[in-house]
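Only a single protein chain was left out; the remaining protein chains are all shown in position.
Let's turn to chain A:
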């Protein structure tokens, strides 16, 4: 008689449980008498293929891994539909909910994970489903058959696959995602933006930065949701796909060590030597995994141990792909950057491709690929092998075919090897020989090439190639072109402004993608500039990006050297009244301001306000009718005036009145730099109009208009632009000049250097050559003012962006000690 076989019991009939059994069977088919318990009433299937089943691309039968016959052939007793309720470690038995008791010598826990249900009202309504097993898929399919609206909460891998499936089944889908970037754990902002564009173009609505407050129901069934910000979206079904938690309940109850998951050693053994655990339910060396690939490696280690040939599992590096047809997306390793890390970014706008590699010590540690994922596996391999890549670094981003091509690894060799008729610039159809001829004829800089043969003048993706051709053709003689915007791009400010309009670029990540930024999220020089350019180009449409603003503009106050702020309310034309003065005096006392100072622009500056107090100060000042003076902004600051004809014995016109009107027309407008104006009532010029960006000098016969003055580091006296007869004309010219400056200057150029660069003649030509110009420019300015003339202080005082002013929390150890 044979000795009785050891009894192996497996809890969990999922991907890891069955794979572990398969691995054991290949090593030693006769060693164990095996029983598998599964909570689901079905055989072992490929869970990751539930997405294609939901999308209608596969049937359940097609995703079964091990059918009934497999259990029979291998003498495995399957108890489907019978969840294990209890493990008795002393008696070495497991007990199912239905009361079945099974003894074991070795136990494997492979219970996977549980979908996380966010604890909000309404999460138990009928029609709220998770996405984990076939029952969930069947629920969704049934709902989709009735059509209507679906909401998917969670814009991660799983949520997007659910959304895709439901939209293919004809539902109108809205994805609600808490973070600003879809799949933020796998993608950076740039790739997330591309993905979002693609999904939106397929008809899905994507709401990011959206926090669900409650799920609303009607007669016990889900009807819609409400977000924290009050937005409501209706729905016939709500899929919750916000994350998973290792299923540790059973193990915990049995007293097995658990943290986030069931703790296992390198052989997948738990704190009880007779019990192993594998799959999503475990925590190994501090990590829990939510993907299949690591499970395979774990199952091998488990089987080696269970058959007495222990090898050990060292942990896994994982990679992700999104299973949504037509979207190529790959992400692996750590691409969040950090000390000593180096980014290589390639953006090919024409093909919609974004690739980013992160290197540390010449080794690849992370990769994100969007659009073209052909090299994903190669990068993943390099990443896992931790190979030194210094010898192929130059060509790495171009992929395996390029980088492993020996001499081709040097991009200039690659360019040299191109045939004469090879296309260099796809946008303008320029061949290599054309570019080379152009260089030989005297175009010795990138800019010269761009203007003479148009290569690299459009999308710029071939800039590297043109530069290589320049250095190949000229040796060391390449002239450096005009300054680029910053080191993140090869484009100048002018190029960027022009291309934003030409290519209708409307968001910062879009500009960075289309114009081939070489850094993932720009720098402190280009981000504020792009924010301004987009705002100027698309008034009313572009949504301001607070995180790309300098602190003064973010907090609507001036930061001072001690970290406190100063606040300047607007006095239109420099005029104030007792009510306003009283409000200022009160605020100074109430908030302990340390000084009040009359500024050079005839306003009052209140110093020494703490960041936390700003909203309250504004509320008090607002109550007296005062609004923000934008003294903190690249914006219209002040209009200085003299008293003019109303009081002064020399005054020729109402200079104060005109100043007030000018300020009412222009306050709130964002500019490339700060912008100051003044109006003097006669040539004695008491308002110092001739050192302002725009100055008016009233004379008997009308108004002299002066531009481009600066009282700053480099004093510059204005140039006379023209003379006009009426106040209306003076106003109209002012608005037109401002708009020309707004649309043309580089960010952080004041009018003085701008005017010197462009020349007064150019400015006059823009304004006067075409009789329509003045009114067209002024009209564009007025249009944009519709959207920018609301007082930022009022919004903040009303509680907008409270987080910018309040502390995260407070730590008071001493207070507690006393208590």
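Definition applied: contacts are C-beta pairs under 8 Å (C-beta built on N, C-alpha and C of every residue); 3 or more make two chains touch, one makes a residue touch a chain; residues count from 1.
Criterion: contacts and distances are computed from a predicted model.
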Protein name as given in UniProt for the chain not displayed, "Nitrite reductase", "2Fe-2S iron-sulfur cluster protein", "2-oxoisovalerate dehydrogenase subunit alpha" or "ABC transporter permease": "Nitrite reductase"
The listed residue (A:22, A:40, A:189 or A:544) that touches the chain absent from the view is A:189
The listed residue (A:68, A:231 or A:336) that touches the chain absent from the view is A:336
Looking at A:48, A:274 or A:551, which makes contact with the chain not pictured? A:551
Touching the hidden chain in the complete assembly: which of A:125, A:523 or A:760 does that? A:523
Footprint left on chain A by the chain that the document does not show: 178-181, 184-185, 188-189, 209, 211, 260, 335-339, 341, 519-524, 527-528, 546-552, 554-555, 559, 561-563, 611, 803-804, 806-817
